[in-house]
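What follows is a single structure, written as structure tokens, with notes after it.
Only a single protein chain was left out; the remaining protein chains are all shown in position.
Labels run A, B, C, D, E, F and G following the written order; every chain starts at residue 1.
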Amino acid sequence: MNWKIYLSGEIHTDWREQIEQGVKQAGLAVRFYSPVTDHQASDDCGDNILGQEDKPFWKDHKASKINSIRTRSLIDKADVVVVRFGEKYRQWNAAFDAGYAVAMRKPLITLHDPDLTHALKEVDAAASAVAQTPEQVVGIIKYVIAGT
Amino acid sequence: MNWKIYLSGEIHTDWREQIEQGVKQAGLAVRFYSPVTDHQASDDCGDNILGQEDKPFWKDHKASKINSIRTRSLIDKADVVVVRFGEKYRQWNAAFDAGYAVAMRKPLITLHDPDLTHALKEVDAAASAVAQTPEQVVGIIKYVIAGT
Amino acid sequence: MNWKIYLSGEIHTDWREQIEQGVKQAGLAVRFYSPVTDHQASDDCGDNILGQEDKPFWKDHKASKINSIRTRSLIDKADVVVVRFGEKYRQWNAAFDAGYAVAMRKPLITLHDPDLTHALKEVDAAASAVAQTPEQVVGIIKYVIAGT
Amino acid sequence: MNWKIYLSGEIHTDWREQIEQGVKQAGLAVRFYSPVTDHQASDDCGDNILGQEDKPFWKDHKASKINSIRTRSLIDKADVVVVRFGEKYRQWNAAFDAGYAVAMRKPLITLHDPDLTHALKEVDAAASAVAQTPEQVVGIIKYVIAGT
Amino acid sequence: MNWKIYLSGEIHTDWREQIEQGVKQAGLAVRFYSPVTDHQASDDCGDNILGQEDKPFWKDHKASKINSIRTRSLIDKADVVVVRFGEKYRQWNAAFDAGYAVAMRKPLITLHDPDLTHALKEVDAAASAVAQTPEQVVGIIKYVIAGT
Amino acid sequence: MNWKIYLSGEIHTDWREQIEQGVKQAGLAVRFYSPVTDHQASDDCGDNILGQEDKPFWKDHKASKINSIRTRSLIDKADVVVVRFGEKYRQWNAAFDAGYAVAMRKPLITLHDPDLTHALKEVDAAASAVAQTPEQVVGIIKYVIAGT
Amino acid sequence: MNWKIYLSGEIHTDWREQIEQGVKQAGLAVRFYSPVTDHQASDDCGDNILGQEDKPFWKDHKASKINSIRTRSLIDKADVVVVRFGEKYRQWNAAFDAGYAVAMRKPLITLHDPDLTHALKEVDAAASAVAQTPEQVVGIIKYVIAGT
Partner (left out) sequence: MNWKIYLSGEIHTDWREQIEQGVKQAGLAVRFYSPVTDHQASDDCGDNILGQEDKPFWKDHKASKINSIRTRSLIDKADVVVVRFGEKYRQWNAAFDAGYAVAMRKPLITLHDPDLTHALKEVDAAASAVAQTPEQVVGIIKYVIAGT
């Protein structure tokens, strides 16, 4: 089986690269998916493609709907969803993805620092594993796929 | 039809009461559901019922899982889910509920101040309506049920 | 069993009343649902409740999303969906409802004049019955529920 | 991932070719599906294959049911459904496809001129994006798949 | 719980009455559903309500589709489906109902003479119980509901 | 797309070969599935593999359950299900497969002589096409896949 | 909301009565369901109702299938499933019910002594709460329903 893993959440550090590289080094057949991680492109895609909006609300609305075509399609196809929460920003989209993934019966792995534990308790309670480092996520993926 | 509406999210203001009262005054047959809104009871229910944990992580874990019995059962039965985001706290559970509700095909109404618009754009994009005040939510419920 | 029937589509003639009255005279336990049939209220509900939009597109968008809370909730709960197509207007929402209902496994009854047969052939092909008059719809409902 | 996109609706202009060509030039791995777009073949397939009918209703019925084997199978397999509405004809089948696709959880992109906005408001409200030109649809597909 | 049981199949003997009476005497809360069991009414409902067809195929087609509104709605709502096969006629609709019920996750009870065992082996293999007499079906219903 | 078509029903004539050959000659990418069509092997598989039963009922039961592993798996994976009814035998398994397939949302094509029309009216009413010859089935498959 | 709770598993102690009584004393609107807990009746229901079998395997088979009509129907309708594991017997049916319930999205509460923790780790990992005493289960039910 070729495992498909969706990496949701925080886009300002290189945690995705760390996981992808760690898994690659382990020689596992995993395809990684993620949202568009170019912040500007993601915010502006609605205006860029479909024309400019006057109100920020509708600019955001158009962009987010286009982004949802990608994110929902990929989560729907994923075998596992990893969601990373960072210290900065509110990241409600990450928590939204987690809720969506759980309702779609996707095993969820959360990744965050221990000082976010209380704030994320409902999300973690729905997760199959709670990791603190990308290495731990790699460890879980390796174990789940290769058994070691 | 007796409409069932789940009120998720922020628990520090009286927005739930305002909505319930507004709908009651309109004479509509609506049953409202919500999570346990007593903060302390919600945090401690795991330890209180099943025994104390040493580590905060497992205390939170036990409590959140028990709370999820209530929240998921009620969201699963709801016709409409309203999620309120406030200024304070991270409220990832509210965004999680929103994602869960959308995946379960529940119409979503979000309720928040306009200055959270950009941070909540992915959640709002999945919503059937974005309100700024409890009165607007009452207005939507009245219109949806009674047509006026 | 208390049958629930959703009456979708054309809102400018009294076909809903004719069906409801015919079924009532037959003494059958049927609850009828429909969209908001007040054209103006339906068009303006977004602006009325949530504030005015400058662009007609977003005015329509907000209103239609609010209306969808009602229409989808009621179609989801219906046992049978009747969709009426008239001569005037494009009525794409009626055909949309028909497609939505069929995908949700709802038995579909269409109601339209015979000169719309060719234009509605894909919708009729998905229907359990194609009626030309409200009396025929009443006849179907009576037969389906009471067997005569 | 090899994206699968279903192109539903209007069959009298070359919008499908424009989209397919634009996506091909972008070097993206997309497989496009569509209904049978030969109008005559589509109308006559029932009579041609299964024998002639006297009544136009049953001729249409047989043909539409055969066509539905193709359209539903392909929509069920699609990742994204694009529906084009033109100025001419009633195109209830296009709106039916849109409703069916939405109920099957398929992201919907509508494509139509701005003067159809009001008539299509319920369909657009269920769409993830509303485009006015095939170029815009290409832009959305490129962004969703390649992130740029 | 108020159990709902659908009685499908053979319509020429009084097996339905026997089951309903036996269950009634046991004082159990069961609501029984069945197709229209008036053979003539069932065959002619399409022509009677929607107008006469020239070809027997389309007469049957129209009637069967109307009947399916009733049968599928009631099977979908049933907790248990009982299908009776008699000696006469081909009764493909009974076997069709059985296959439909099983796919919809309904517990199936078949009722037929032992000399039909080999012919019905695939249907019986999908059943939760295979009875030979209405008394046995009553026995099963009593045991399942009351535990004795 | 590589179409998958399941051929259910009658096993005493070469209708499967005719369809497979006709489709092959048309150069279409179709994979055909069918039940085990060796009558004896199918009847005896339970006893042969798991040991002999004394009672014919349990012999049939064991065999049919093993056969159902194949038939349900393949119907679940099929894009289209063709069910052939012949003159001989009761073929309740064919009608059962048809009901199962319809409930699993599979487009159904029935294949039978016109003198079975009345007996098969409920099954035909659930079908997307009713054919009388293997050539017609080939015609439908060709049209559905290739559009001509 | 009237909560429905299914009590599965061990049938040799009065844990069900303790839970039902505790919940009753708390004045909560809960309907409790359970399998037939009369061991002999449960083992013999197949033979008693449908006639005696020679082989113990088929006697058990017939009985278990009849019992499954009750257990699956009630689990399917339950809001919460409680599964009790005792010290004696293998109780594979209890673990089977737990797996079935989880796959059907039912919140699961397990009830067992701490010395079964390691043996039940996979079942407990799928549970929303792990209790050691009926009082704790009552505590959870009270908290989930009444919030205190």
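Definition applied: a residue touches a chain if its C-beta (ideal position, glycine included) is under 8 Å from a C-beta of that chain, and two chains touch if they have at least 3 such contacts.
Note that the structure is predicted; figures quoted are calculated from it, not measured.
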Practice prompt. Touching the absent chain in the whole complex: find that residue among G:26, G:41 or G:126.
Written response: G:126
Discussion item. For the chain not shown, which residue from A:94, A:116 or A:130 touches it across the whole complex?
Written reply: A:130
Fill in: Chain not shown, touching residues in chain A
1, 3, 79-80, 105, 107, 109, 127-132, 136, 139-140, 143-145, 147-148
Discussion item. List every residue of chain G that touches the chain not included in the displayed model.
Written reply: 56-57, 60-61, 63-65, 67-68, 71, 85, 89-104, 114, 117-126, 130
Worksheet item: Given the full complex, what residues of chain F touch the hidden partner chain?
Response: 31, 33, 36-38, 41, 45, 48-50, 62, 65-66, 68-70, 72-74, 76-77
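As a convention for this text, only the chains that are shown with their structure count from here on.
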Worksheet entry | Centre-to-centre distance between chain E and chain B (centres being mean Cα positions), rounded to whole Å | 44
Response to the item:
Expected list for chain D, residues touching two or more other chains, is 65, 68, 130
